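Heads up, one of the protein chains got dropped from this complex, but the rest are sitting where they should.
Entry: subunit A
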Amino acid sequence: MSSLEKKMFFLPNKLFIRKDRIYVSFNLSVIPSDMKVTFMELHIPLIKLSKATNVYVKEITGGWSEKMMKKGIFPPRSKLLKQMKCNGRQDNLIIDVTIFRSKWRLKKKLNHGIYVKLKDTNIKYLEENPPYLIIDTI
């Protein structure tokens, strides 16, 4: 196995799954100030994916909570940031989210996380297999 020594791992501080959509955010304000983040990727475990699908990524631009989401109150989102293809054989969907490294780390009030849609895919299992963030630091 290759070394993961230079990497940090983060679990969601908020996660909501609805149909084929993921709303997820991470608290990165705890990264020590003398560390430099060079790369961030979001890992989404794919367990029961049987066919290829399209993936749409947007930034969540307003505050939200899991409690509000359960009541059907959803936060605003940005325009489409990224569109990807995901084949049926992948066991992990990896999305480069390095563009958020400053905002999520240094502007806590503007860090609402991201929205990922895996079109027409049942991803309910993610509630028990949460996405996570891998961060490269120096």
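Here is the rule we use: a residue touches a chain if its C-beta (ideal position, glycine included) is under 8 Å from a C-beta of that chain, and two chains touch if they have at least 3 such contacts; residues count from 1.
By our rule, contacts and distances are computed from a predicted model.
Undergrad: Missing chain, UniProt name, options "Glycosyltransferase involved in cell wall bisynthesis", "Heterodisulfide reductase subunit B", "(2Fe-2S)-binding protein" or "Deferrochelatase": which is it?
TA: From the choices "Glycosyltransferase involved in cell wall bisynthesis", "Heterodisulfide reductase subunit B", "(2Fe-2S)-binding protein" or "Deferrochelatase", the unshown chain carries the UniProt name "Glycosyltransferase involved in cell wall bisynthesis".
Undergrad: Looking beyond the chains shown, say which of A:T38, A:T61, A:Q83 or A:N129 touches the absent one.
TA: From the options A:T38, A:T61, A:Q83 or A:N129, the contact with the absent chain belongs to A:N129.
Undergrad: Across the whole complex, list the residues on subunit A that are touched by the chain not included here.
TA: 1-5, 7-13, 15, 27, 30, 32, 127-130, 132
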